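After the C-alpha coordinates below, expect a handful of questions from me.
Note that one protein chain of the assembly has been removed; the remaining protein chains are unaltered in position.
Here is subunit A:
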(Lines give C-alpha, C1' and ligand atoms only; values in the text may rest on other atoms or scores of the structure.)
Protein backbone atom coordinates (compact mmCIF):
# COMPACT_ATOMS: atom_id res chain seq x y z
CA UNK A 1 0.00 0.00 0.00
CA UNK A 2 1.48 3.27 -1.06
CA UNK A 3 1.36 5.98 1.52
CA UNK A 4 1.63 9.73 1.15
CA UNK A 5 4.03 11.67 3.39
CA UNK A 6 3.99 15.28 4.40
CA UNK A 7 7.10 17.44 4.58
CA UNK A 8 7.99 16.11 8.05
CA UNK A 9 7.94 12.54 6.87
CA UNK A 10 4.74 11.63 8.69
CA UNK A 11 2.37 9.43 6.79
CA UNK A 12 -1.06 10.80 6.28
CA UNK A 13 -4.18 9.02 5.28
CA UNK A 14 -6.06 9.92 2.13
CA UNK A 15 -8.73 7.28 1.91
CA UNK A 16 -11.08 6.51 4.73
CA UNK A 17 -9.95 3.43 6.61
CA UNK A 18 -7.08 3.18 4.21
CA UNK A 19 -5.38 0.31 5.94
CA UNK A 20 -8.40 -1.89 5.38
CA UNK A 21 -8.56 -1.36 1.65
CA UNK A 22 -6.56 -3.25 -0.87
CA UNK A 23 -5.31 -1.28 -3.76
CA UNK A 24 -3.92 -2.12 -7.14
CA UNK A 25 -2.17 0.51 -9.17
CA UNK A 26 -0.73 1.10 -12.59
CA UNK A 27 0.16 -1.81 -14.78
CA UNK A 28 -0.84 -4.31 -12.11
CA UNK A 29 -4.37 -2.94 -12.07
CA UNK A 30 -4.64 -3.12 -15.83
CA UNK A 31 -3.30 -6.63 -15.96
CA UNK A 32 -5.61 -7.85 -13.20
CA UNK A 33 -8.59 -6.31 -14.95
CA UNK A 34 -7.62 -7.74 -18.28
CA UNK A 35 -7.23 -11.23 -16.89
CA UNK A 36 -10.64 -11.00 -15.23
CA UNK A 37 -12.23 -9.90 -18.51
CA UNK A 38 -10.47 -12.70 -20.33
CA UNK A 39 -11.67 -15.25 -17.80
CA UNK A 40 -15.28 -14.26 -18.47
CA UNK A 41 -14.75 -14.37 -22.21
CA UNK A 42 -13.13 -17.78 -21.89
CA UNK A 43 -16.29 -19.17 -20.31
CA UNK A 44 -18.39 -18.01 -23.25
CA UNK A 45 -15.89 -18.82 -25.97
CA UNK A 46 -16.98 -22.45 -26.26
CA UNK A 47 -20.63 -21.44 -26.66
CA UNK A 48 -20.02 -19.54 -29.87
CA UNK A 49 -21.37 -20.78 -33.17
CA UNK A 50 -23.62 -23.56 -34.34
CA UNK A 51 -21.50 -26.25 -32.69
CA UNK A 52 -21.09 -24.33 -29.45
CA UNK A 53 -21.65 -26.12 -26.18
CA UNK A 54 -24.14 -25.29 -23.46
CA UNK A 55 -23.53 -24.28 -19.90
CA UNK A 56 -25.34 -25.66 -16.92
CA UNK A 57 -26.03 -23.13 -14.23
CA UNK A 58 -27.32 -23.84 -10.79
CA UNK A 59 -28.94 -20.88 -9.11
CA UNK A 60 -28.67 -20.13 -5.39
CA UNK A 61 -32.02 -21.82 -4.93
CA UNK A 62 -30.90 -24.96 -6.70
CA UNK A 63 -32.80 -24.45 -9.94
CA UNK A 64 -30.98 -25.63 -13.00
CA UNK A 65 -30.72 -23.63 -16.22
CA UNK A 66 -29.13 -25.06 -19.33
CA UNK A 67 -28.43 -22.51 -21.99
CA UNK A 68 -26.01 -21.25 -24.56
CA UNK A 69 -27.33 -17.73 -24.66
CA UNK A 70 -24.49 -15.45 -23.60
CA UNK A 71 -26.62 -12.91 -21.82
CA UNK A 72 -28.38 -15.57 -19.75
CA UNK A 73 -25.18 -17.32 -18.77
CA UNK A 74 -23.55 -14.14 -17.58
CA UNK A 75 -26.60 -12.90 -15.78
CA UNK A 76 -27.02 -16.11 -13.85
CA UNK A 77 -23.44 -16.86 -13.00
CA UNK A 78 -23.35 -14.46 -10.10
CA UNK A 79 -20.05 -12.77 -10.83
CA UNK A 80 -18.32 -10.97 -8.01
CA UNK A 81 -15.39 -9.39 -9.77
CA UNK A 82 -16.06 -5.80 -10.79
CA UNK A 83 -14.66 -6.24 -14.28
CA UNK A 84 -16.65 -9.42 -14.73
CA UNK A 85 -19.71 -7.35 -13.86
CA UNK A 86 -18.80 -4.92 -16.60
CA UNK A 87 -18.75 -7.77 -19.10
CA UNK A 88 -22.14 -8.88 -17.84
CA UNK A 89 -23.45 -5.38 -18.47
CA UNK A 90 -21.93 -5.45 -21.92
CA UNK A 91 -23.75 -8.57 -22.98
CA UNK A 92 -26.95 -7.29 -21.42
CA UNK A 93 -26.85 -4.06 -23.38
CA UNK A 94 -26.33 -6.03 -26.59
CA UNK A 95 -29.33 -8.10 -25.56
CA UNK A 96 -31.52 -5.04 -24.98
CA UNK A 97 -30.41 -3.26 -28.10
CA UNK A 98 -30.20 -6.07 -30.62
CA UNK A 99 -31.28 -9.24 -28.88
CA UNK A 100 -28.76 -11.45 -30.60
CA UNK A 101 -24.99 -11.80 -30.67
CA UNK A 102 -24.69 -11.61 -26.91
CA UNK A 103 -22.02 -14.29 -26.85
CA UNK A 104 -20.08 -12.80 -29.76
CA UNK A 105 -19.77 -9.41 -28.14
CA UNK A 106 -18.17 -10.82 -25.00
CA UNK A 107 -15.78 -13.04 -26.95
CA UNK A 108 -14.82 -10.03 -29.03
CA UNK A 109 -14.14 -7.94 -25.92
CA UNK A 110 -12.10 -10.79 -24.46
CA UNK A 111 -10.00 -11.01 -27.63
CA UNK A 112 -9.41 -7.26 -27.63
CA UNK A 113 -8.25 -7.41 -24.01
CA UNK A 114 -5.93 -10.26 -24.77
CA UNK A 115 -4.28 -8.28 -27.55
CA UNK A 116 -4.10 -5.21 -25.33
CA UNK A 117 -2.20 -7.18 -22.72
CA UNK A 118 0.53 -8.01 -25.22
CA UNK A 119 0.82 -4.36 -26.23
CA UNK A 120 1.00 -3.27 -22.61
CA UNK A 121 3.91 -5.63 -22.08
CA UNK A 122 5.70 -3.89 -24.90
CA UNK A 123 5.32 -0.67 -22.99
CA UNK A 124 2.67 1.05 -25.04
CA UNK A 125 0.56 3.41 -23.03
CA UNK A 126 -2.96 2.17 -22.42
CA UNK A 127 -4.56 5.35 -23.68
CA UNK A 128 -2.74 5.00 -26.99
CA UNK A 129 -4.04 1.46 -27.27
CA UNK A 130 -7.55 2.64 -26.52
CA UNK A 131 -7.29 5.29 -29.20
CA UNK A 132 -5.94 2.82 -31.70
CA UNK A 133 -8.86 0.50 -30.98
CA UNK A 134 -11.26 3.37 -31.47
CA UNK A 135 -9.83 4.16 -34.90
CA UNK A 136 -9.85 0.52 -35.88
CA UNK A 137 -13.43 0.06 -34.80
CA UNK A 138 -14.43 3.00 -36.97
CA UNK A 139 -12.70 1.43 -39.95
CA UNK A 140 -14.37 -1.89 -39.26
CA UNK A 141 -17.83 -0.39 -38.97
CA UNK A 142 -17.40 1.56 -42.18
CA UNK A 143 -16.13 -1.53 -43.92
CA UNK A 144 -19.12 -3.49 -42.71
CA UNK A 145 -21.39 -0.92 -44.30
CA UNK A 146 -19.52 -1.31 -47.55
CA UNK A 147 -19.83 -5.09 -47.67
CA UNK A 148 -23.39 -5.06 -46.39
CA UNK A 149 -26.08 -5.97 -48.83
CA UNK A 150 -29.61 -4.85 -49.21
CA UNK A 151 -31.84 -7.62 -48.30
CA UNK A 152 -35.01 -8.05 -50.26
CA UNK A 153 -38.11 -9.44 -48.70
CA UNK A 154 -41.76 -8.69 -48.74
CA UNK A 155 -44.81 -9.73 -46.85
CA UNK A 156 -45.33 -12.43 -49.43
CA UNK A 157 -41.72 -13.37 -49.69
CA UNK A 158 -40.71 -14.34 -46.22
CA UNK A 159 -38.17 -16.96 -47.19
CA UNK A 160 -35.09 -14.70 -46.73
CA UNK A 161 -36.30 -13.73 -43.27
CA UNK A 162 -36.81 -17.34 -42.33
CA UNK A 163 -33.29 -18.12 -43.45
CA UNK A 164 -31.86 -15.44 -41.19
CA UNK A 165 -33.81 -16.63 -38.20
CA UNK A 166 -32.60 -20.13 -38.92
CA UNK A 167 -28.99 -18.92 -38.63
CA UNK A 168 -29.77 -17.57 -35.19
CA UNK A 169 -31.55 -20.71 -34.09
CA UNK A 170 -28.96 -23.10 -35.43
CA UNK A 171 -26.65 -22.43 -32.50
CA UNK A 172 -29.32 -23.38 -29.98
CA UNK A 173 -30.51 -26.70 -28.71
CA UNK A 174 -33.71 -26.28 -30.68
CA UNK A 175 -31.91 -26.56 -34.00
CA UNK A 176 -33.65 -29.89 -34.51
CA UNK A 177 -36.71 -28.01 -35.69
CA UNK A 178 -35.19 -24.69 -36.53
CA UNK A 179 -37.09 -24.49 -39.76
CA UNK A 180 -40.54 -24.55 -38.18
CA UNK A 181 -39.53 -22.32 -35.29
CA UNK A 182 -37.99 -19.79 -37.66
CA UNK A 183 -41.19 -19.74 -39.67
CA UNK A 184 -43.21 -19.23 -36.50
CA UNK A 185 -40.96 -16.36 -35.42
CA UNK A 186 -41.13 -14.63 -38.80
CA UNK A 187 -44.87 -15.00 -39.09
CA UNK A 188 -45.32 -13.67 -35.57
CA UNK A 189 -43.16 -10.64 -36.24
CA UNK A 190 -44.85 -9.90 -39.54
CA UNK A 191 -48.24 -10.16 -37.88
CA UNK A 192 -47.41 -7.41 -35.43
CA UNK A 193 -45.07 -5.38 -37.64
CA UNK A 194 -45.87 -1.93 -38.85
CA UNK A 195 -44.21 -2.17 -42.25
CA UNK A 196 -44.65 1.48 -43.16
CA UNK A 197 -43.13 2.85 -40.00
CA UNK A 198 -40.64 -0.02 -40.02
CA UNK A 199 -41.32 -0.74 -36.43
CA UNK A 200 -42.20 -3.85 -34.51
CA UNK A 201 -43.56 -3.89 -31.02
CA UNK A 202 -42.38 -7.20 -29.62
CA UNK A 203 -44.62 -6.74 -26.60
CA UNK A 204 -47.50 -7.76 -28.81
CA UNK A 205 -46.01 -11.20 -29.20
CA UNK A 206 -46.72 -13.31 -26.20
CA UNK A 207 -44.55 -16.34 -25.67
CA UNK A 208 -46.26 -18.92 -23.53
CA UNK A 209 -44.84 -22.31 -22.65
CA UNK A 210 -46.36 -25.47 -21.28
CA UNK A 211 -44.39 -28.54 -20.33
CA UNK A 212 -45.32 -31.70 -22.18
CA UNK A 213 -45.68 -32.81 -25.73
CA UNK A 214 -42.78 -32.29 -28.05
CA UNK A 215 -41.01 -29.39 -29.61
CA UNK A 216 -42.67 -30.01 -32.95
CA UNK A 217 -46.04 -29.21 -31.39
CA UNK A 218 -45.02 -25.61 -30.86
CA UNK A 219 -47.47 -23.41 -32.67
CA UNK A 220 -48.30 -19.86 -33.53
CA UNK A 221 -51.76 -18.87 -32.38
CA UNK A 222 -53.47 -16.01 -34.06
CA UNK A 223 -54.81 -14.60 -30.86
CA UNK A 224 -54.15 -14.84 -27.17
CA UNK A 225 -53.63 -17.79 -24.90
CA UNK A 226 -54.35 -17.24 -21.24
CA UNK A 227 -53.37 -19.71 -18.56
CA UNK A 228 -56.76 -19.50 -16.87
CA UNK A 229 -60.03 -21.32 -17.04
CA UNK A 230 -63.67 -20.40 -16.74
CA UNK A 231 -64.65 -19.34 -13.27
CA UNK A 232 -67.46 -21.82 -12.98
CA UNK A 233 -66.94 -25.43 -14.00
CA UNK A 234 -70.28 -25.57 -15.76
CA UNK A 235 -69.83 -22.60 -18.00
CA UNK A 236 -69.60 -23.32 -21.73
CA UNK A 237 -66.13 -24.30 -22.90
CA UNK A 238 -66.51 -22.90 -26.37
CA UNK A 239 -67.95 -19.57 -27.41
CA UNK A 240 -68.27 -18.53 -30.99
CA UNK A 241 -68.43 -14.90 -32.07
CA UNK A 242 -67.73 -13.82 -28.56
CA UNK A 243 -68.30 -10.26 -27.44
CA UNK A 244 -65.94 -9.69 -24.62
CA UNK A 245 -66.34 -7.28 -21.76
CA UNK A 246 -62.90 -6.51 -20.35
CA UNK A 247 -63.24 -5.32 -16.79
CA UNK A 248 -60.78 -4.07 -14.23
CA UNK A 249 -63.37 -3.76 -11.52
CA UNK A 250 -64.29 -6.62 -9.25
CA UNK A 251 -67.76 -8.08 -9.07
CA UNK A 252 -68.12 -6.81 -5.59
CA UNK A 253 -69.82 -3.95 -3.83
CA UNK A 254 -67.80 -0.75 -4.18
CA UNK A 255 -65.01 0.06 -1.81
CA UNK A 256 -64.70 3.83 -1.60
CA UNK A 257 -61.18 5.04 -0.99
CA UNK A 258 -62.25 7.38 1.80
CA UNK A 259 -62.59 5.67 5.10
CA UNK A 260 -66.16 5.31 6.11
CA UNK A 261 -68.32 3.27 8.34
CA UNK A 262 -71.81 2.09 7.83
CA UNK A 263 -73.35 1.62 11.20
CA UNK A 264 -76.08 -0.90 11.58
CA UNK A 265 -78.11 -0.12 14.60
CA UNK A 266 -81.65 -1.03 13.69
CA UNK A 267 -83.22 -4.02 12.11
CA UNK A 268 -84.49 -1.90 9.23
CA UNK A 269 -81.03 -0.76 8.34
CA UNK A 270 -79.87 -4.33 8.36
CA UNK A 271 -82.64 -5.26 5.96
CA UNK A 272 -82.02 -2.38 3.56
CA UNK A 273 -78.34 -3.03 3.49
CA UNK A 274 -78.98 -6.60 2.60
CA UNK A 275 -81.29 -5.68 -0.20
CA UNK A 276 -78.84 -3.11 -1.45
CA UNK A 277 -76.16 -5.70 -1.62
CA UNK A 278 -78.30 -8.13 -3.57
CA UNK A 279 -79.39 -5.42 -5.93
CA UNK A 280 -75.82 -4.45 -6.49
CA UNK A 281 -74.80 -7.90 -7.61
CA UNK A 282 -77.83 -8.17 -9.81
CA UNK A 283 -77.16 -4.80 -11.41
CA UNK A 284 -73.59 -5.64 -12.23
CA UNK A 285 -74.47 -8.81 -14.05
CA UNK A 286 -77.39 -7.14 -15.72
CA UNK A 287 -75.24 -4.33 -17.06
CA UNK A 288 -72.84 -6.80 -18.64
CA UNK A 289 -75.72 -8.70 -20.13
CA UNK A 290 -77.49 -5.56 -21.35
CA UNK A 291 -74.61 -4.34 -23.46
CA UNK A 292 -74.57 -7.69 -25.18
CA UNK A 293 -71.41 -9.24 -23.78
CA UNK A 294 -71.10 -13.00 -24.14
CA UNK A 295 -67.87 -13.32 -22.17
CA UNK A 296 -66.57 -11.39 -19.20
CA UNK A 297 -62.87 -11.17 -18.55
CA UNK A 298 -62.12 -9.67 -15.21
CA UNK A 299 -58.86 -8.62 -13.66
CA UNK A 300 -60.15 -9.29 -10.20
CA UNK A 301 -62.01 -12.07 -8.56
CA UNK A 302 -65.65 -12.36 -7.80
CA UNK A 303 -67.27 -14.29 -5.07
CA UNK A 304 -69.49 -17.31 -5.29
CA UNK A 305 -72.72 -15.40 -5.52
CA UNK A 306 -71.64 -13.24 -8.43
CA UNK A 307 -70.16 -16.33 -10.03
CA UNK A 308 -73.41 -18.16 -9.86
CA UNK A 309 -75.42 -15.20 -11.08
CA UNK A 310 -73.16 -14.99 -14.12
CA UNK A 311 -73.49 -18.68 -14.69
CA UNK A 312 -77.20 -18.46 -14.27
CA UNK A 313 -77.55 -15.68 -16.79
CA UNK A 314 -75.48 -17.75 -19.16
CA UNK A 315 -72.60 -15.33 -19.13
CA UNK A 316 -69.26 -17.14 -19.00
CA UNK A 317 -66.53 -15.36 -17.12
CA UNK A 318 -62.80 -15.58 -16.49
CA UNK A 319 -61.33 -14.18 -13.33
CA UNK A 320 -57.90 -13.20 -12.09
CA UNK A 321 -56.47 -12.35 -15.51
CA UNK A 322 -53.18 -10.46 -15.19
CA UNK A 323 -52.84 -6.84 -16.24
CA UNK A 324 -50.47 -7.50 -19.14
CA UNK A 325 -52.64 -10.24 -20.52
CA UNK A 326 -55.69 -8.05 -20.15
CA UNK A 327 -54.02 -5.38 -22.24
CA UNK A 328 -53.08 -7.88 -24.91
CA UNK A 329 -56.62 -9.19 -25.01
CA UNK A 330 -57.89 -5.65 -25.35
CA UNK A 331 -55.50 -4.98 -28.25
CA UNK A 332 -56.29 -8.23 -29.97
CA UNK A 333 -60.04 -8.06 -29.69
CA UNK A 334 -60.27 -4.32 -30.27
CA UNK A 335 -62.09 -3.84 -27.01
CA UNK A 336 -61.60 -1.23 -24.36
CA UNK A 337 -60.64 -1.93 -20.81
CA UNK A 338 -63.53 -0.79 -18.69
CA UNK A 339 -62.84 0.30 -15.16
CA UNK A 340 -66.45 0.77 -14.02
CA UNK A 341 -69.68 -1.00 -14.78
CA UNK A 342 -71.42 2.29 -15.48
CA UNK A 343 -69.12 2.93 -18.41
CA UNK A 344 -69.84 -0.33 -20.13
CA UNK A 345 -71.21 0.30 -23.63
CA UNK A 346 -71.60 -2.00 -26.62
CA UNK A 347 -68.79 -0.20 -28.50
CA UNK A 348 -66.32 -1.01 -25.79
CA UNK A 349 -66.72 -4.74 -26.15
CA UNK A 350 -63.98 -6.74 -27.80
CA UNK A 351 -64.79 -9.24 -30.50
CA UNK A 352 -63.31 -12.65 -31.09
CA UNK A 353 -64.36 -15.34 -33.52
CA UNK A 354 -63.75 -18.21 -31.17
CA UNK A 355 -62.96 -18.61 -27.51
CA UNK A 356 -62.28 -22.11 -26.32
CA UNK A 357 -60.87 -23.95 -23.38
CA UNK A 358 -58.31 -26.64 -24.02
CA UNK A 359 -57.04 -29.19 -21.56
CA UNK A 360 -53.62 -30.82 -21.57
CA UNK A 361 -52.22 -34.12 -20.48
CA UNK A 362 -53.46 -36.03 -17.50
CA UNK A 363 -53.44 -33.19 -15.04
CA UNK A 364 -56.15 -30.63 -14.69
CA UNK A 365 -54.35 -28.01 -16.74
CA UNK A 366 -56.57 -25.88 -18.89
CA UNK A 367 -55.87 -22.89 -21.01
CA UNK A 368 -58.11 -20.41 -22.67
CA UNK A 369 -57.61 -19.70 -26.35
CA UNK A 370 -58.99 -16.47 -27.76
CA UNK A 371 -58.77 -16.74 -31.52
CA UNK A 372 -59.91 -15.08 -34.73
CA UNK A 373 -59.78 -11.73 -33.08
CA UNK A 374 -61.11 -8.53 -34.62
CA UNK A 375 -57.62 -7.11 -34.71
CA UNK A 376 -55.07 -9.80 -35.36
CA UNK A 377 -52.17 -7.62 -34.31
CA UNK A 378 -51.45 -9.62 -31.18
CA UNK A 379 -50.24 -13.17 -31.49
CA UNK A 380 -49.07 -15.88 -29.15
CA UNK A 381 -46.34 -18.39 -29.63
CA UNK A 382 -47.19 -21.48 -27.67
CA UNK A 383 -44.18 -23.64 -26.89
CA UNK A 384 -44.33 -27.30 -25.95
CA UNK A 385 -41.31 -29.31 -24.91
CA UNK A 386 -40.05 -32.30 -22.99
CA UNK A 387 -39.12 -30.48 -19.82
CA UNK A 388 -39.08 -27.15 -18.11
CA UNK A 389 -35.50 -26.34 -19.01
CA UNK A 390 -36.16 -27.12 -22.64
CA UNK A 391 -39.08 -24.71 -22.68
CA UNK A 392 -37.11 -21.97 -21.01
CA UNK A 393 -34.28 -22.42 -23.49
CA UNK A 394 -36.72 -22.42 -26.40
CA UNK A 395 -38.23 -19.20 -25.09
CA UNK A 396 -34.81 -17.58 -25.04
CA UNK A 397 -33.95 -18.87 -28.50
CA UNK A 398 -37.22 -17.65 -29.92
CA UNK A 399 -36.67 -14.28 -28.33
CA UNK A 400 -33.38 -14.05 -30.21
CA UNK A 401 -35.02 -15.07 -33.45
CA UNK A 402 -37.82 -12.55 -32.96
CA UNK A 403 -35.30 -9.80 -32.32
CA UNK A 404 -33.38 -10.66 -35.48
CA UNK A 405 -36.52 -10.58 -37.57
CA UNK A 406 -37.45 -7.26 -36.03
CA UNK A 407 -34.04 -5.78 -36.75
CA UNK A 408 -34.31 -6.83 -40.36
CA UNK A 409 -37.63 -5.11 -40.71
CA UNK A 410 -36.20 -1.97 -39.17
CA UNK A 411 -33.11 -2.03 -41.30
CA UNK A 412 -32.79 -4.51 -44.09
CA UNK A 413 -29.03 -4.48 -44.52
CA UNK A 414 -27.25 -7.72 -43.82
CA UNK A 415 -23.74 -9.05 -43.67
CA UNK A 416 -22.79 -12.68 -44.08
CA UNK A 417 -22.18 -14.82 -41.03
CA UNK A 418 -19.91 -17.72 -40.26
CA UNK A 419 -17.11 -15.36 -39.29
CA UNK A 420 -16.91 -14.00 -42.84
CA UNK A 421 -17.72 -10.44 -41.80
CA UNK A 422 -15.07 -10.52 -39.08
CA UNK A 423 -12.43 -11.88 -41.44
CA UNK A 424 -13.28 -9.30 -44.04
CA UNK A 425 -13.11 -6.50 -41.46
CA UNK A 426 -9.83 -7.87 -40.20
CA UNK A 427 -8.35 -7.67 -43.70
CA UNK A 428 -9.60 -4.12 -44.11
CA UNK A 429 -8.29 -3.02 -40.72
CA UNK A 430 -4.95 -4.69 -41.32
CA UNK A 431 -4.60 -2.87 -44.63
CA UNK A 432 -5.54 0.45 -43.09
CA UNK A 433 -3.13 0.02 -40.19
CA UNK A 434 -0.06 0.95 -42.18
CA UNK A 435 -1.45 4.39 -42.87
CA UNK A 436 -1.32 5.41 -39.22
CA UNK A 437 1.98 6.98 -38.30
CA UNK A 438 1.93 6.78 -34.49
CA UNK A 439 2.08 4.01 -31.95
CA UNK A 440 -1.62 3.50 -32.66
CA UNK A 441 -0.60 1.49 -35.67
CA UNK A 442 0.20 -1.41 -33.38
CA UNK A 443 -3.15 -1.14 -31.65
CA UNK A 444 -4.97 -1.12 -34.98
CA UNK A 445 -3.13 -4.26 -36.02
CA UNK A 446 -3.97 -5.85 -32.70
CA UNK A 447 -7.61 -5.07 -33.38
CA UNK A 448 -7.40 -7.00 -36.62
CA UNK A 449 -5.94 -9.96 -34.76
CA UNK A 450 -8.77 -9.80 -32.25
CA UNK A 451 -11.30 -9.93 -35.08
CA UNK A 452 -9.55 -13.01 -36.40
CA UNK A 453 -9.88 -14.73 -33.09
CA UNK A 454 -13.68 -14.77 -33.31
CA UNK A 455 -13.46 -16.70 -36.54
CA UNK A 456 -10.86 -18.87 -34.88
CA UNK A 457 -13.15 -19.65 -31.96
CA UNK A 458 -15.85 -20.61 -34.44
CA UNK A 459 -13.54 -23.00 -36.20
CA UNK A 460 -12.29 -24.41 -32.94
CA UNK A 461 -15.79 -25.10 -31.67
CA UNK A 462 -16.68 -26.81 -34.91
CA UNK A 463 -13.82 -29.24 -34.49
CA UNK A 464 -11.73 -27.76 -37.32
CA UNK A 465 -8.05 -26.84 -37.23
CA UNK A 466 -8.38 -23.16 -36.25
CA UNK A 467 -5.20 -21.69 -37.69
CA UNK A 468 -5.26 -23.73 -40.86
CA UNK A 469 -8.90 -23.00 -41.57
CA UNK A 470 -8.61 -19.31 -40.84
CA UNK A 471 -5.60 -18.75 -43.05
CA UNK A 472 -7.21 -20.70 -45.88
CA UNK A 473 -10.39 -18.63 -45.68
CA UNK A 474 -8.46 -15.39 -45.41
CA UNK A 475 -6.40 -16.21 -48.46
CA UNK A 476 -9.53 -17.10 -50.35
CA UNK A 477 -11.23 -13.81 -49.42
CA UNK A 478 -8.29 -11.78 -50.67
CA UNK A 479 -7.78 -13.86 -53.79
CA UNK A 480 -11.42 -13.87 -54.88
CA UNK A 481 -12.16 -10.47 -53.38
CA UNK A 482 -15.23 -12.06 -51.93
CA UNK A 483 -16.27 -10.99 -48.42
CA UNK A 484 -18.71 -13.88 -48.13
CA UNK A 485 -16.17 -16.57 -47.37
CA UNK A 486 -16.50 -17.86 -43.86
CA UNK A 487 -15.93 -20.89 -41.70
CA UNK A 488 -17.82 -23.95 -42.83
CA UNK A 489 -19.07 -24.93 -39.37
CA UNK A 490 -21.66 -27.45 -40.43
CA UNK A 491 -19.39 -29.29 -42.81
CA UNK A 492 -21.56 -28.50 -45.80
CA UNK A 493 -18.66 -28.38 -48.18
CA UNK A 494 -18.58 -24.75 -49.24
CA UNK A 495 -17.02 -21.70 -47.67
CA UNK A 496 -19.33 -19.28 -49.36
CA UNK A 497 -21.80 -18.11 -46.77
CA UNK A 498 -24.07 -16.79 -49.48
CA UNK A 499 -24.64 -20.31 -50.67
CA UNK A 500 -25.10 -21.57 -47.14
CA UNK A 501 -27.62 -18.81 -46.47
CA UNK A 502 -25.98 -17.72 -43.26
CA UNK A 503 -26.49 -14.06 -42.54
CA UNK A 504 -26.61 -11.67 -39.69
CA UNK A 505 -27.99 -8.18 -39.43
CA UNK A 506 -25.68 -5.28 -40.16
CA UNK A 507 -26.70 -3.30 -37.08
CA UNK A 508 -26.17 -6.34 -34.89
CA UNK A 509 -22.62 -6.77 -36.10
CA UNK A 510 -21.83 -3.05 -35.92
CA UNK A 511 -23.23 -2.85 -32.44
CA UNK A 512 -21.09 -5.82 -31.39
CA UNK A 513 -17.89 -4.15 -32.53
CA UNK A 514 -18.77 -0.75 -31.08
CA UNK A 515 -19.91 -2.07 -27.71
CA UNK A 516 -16.93 -4.36 -27.32
CA UNK A 517 -14.52 -1.54 -28.18
CA UNK A 518 -16.18 0.80 -25.73
CA UNK A 519 -15.96 -1.61 -22.84
CA UNK A 520 -12.36 -2.48 -23.60
CA UNK A 521 -11.50 1.22 -23.71
CA UNK A 522 -13.13 1.67 -20.38
CA UNK A 523 -11.23 -1.21 -18.83
CA UNK A 524 -7.93 0.00 -20.26
CA UNK A 525 -8.39 3.43 -18.77
CA UNK A 526 -8.59 2.10 -15.23
CA UNK A 527 -5.27 2.36 -13.48
CA UNK A 528 -6.27 2.17 -9.86
CA UNK A 529 -8.55 -0.34 -8.22
CA UNK A 530 -9.50 0.37 -4.64
CA UNK A 531 -11.58 -2.26 -2.96
CA UNK A 532 -12.28 -3.24 0.61
CA UNK A 533 -9.94 -6.06 1.46
CA UNK A 534 -11.10 -9.35 2.80
CA UNK A 535 -11.66 -9.63 6.46
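By our rule, contacts are C-beta pairs under 8 Å (C-beta built on N, C-alpha and C of every residue); 3 or more make two chains touch, one makes a residue touch a chain; residues count from 1.
One rule holds for everything that comes next: contacts and distances are computed from a predicted model.
The listed choices are "Histidine-containing phosphotransfer protein", "CCT-beta", "Cytochrome c oxidase subunit 4" or "MICOS complex subunit MIC60"; the UniProt protein name belonging to the chain that is not shown reads "CCT-beta". Of the candidate positions A:61, A:152 or A:196, contact with the unshown chain belongs to A:61. When the omitted chain is restored, the residue from A:303, A:343 or A:434 that touches it is A:303.
Contact with the chain that does not appear here is found for just one residue of A:76, A:93 or A:501, A:76. If you put the hidden chain back, the residue from A:9, A:437, A:463 or A:532 that touches it is A:463. On the side of subunit A, touch with the chain left out of the figure occurs at residues 28, 31-32, 35-36, 39-40, 43, 46, 51, 53-62, 64, 66, 68, 73, 76-81, 84, 173, 176, 211-215, 232-234, 252-256, 259-267, 270-271, 273-274, 276-278, 280-281, 303-305, 307-309, 311-312, 359-365, 385-390, 463.
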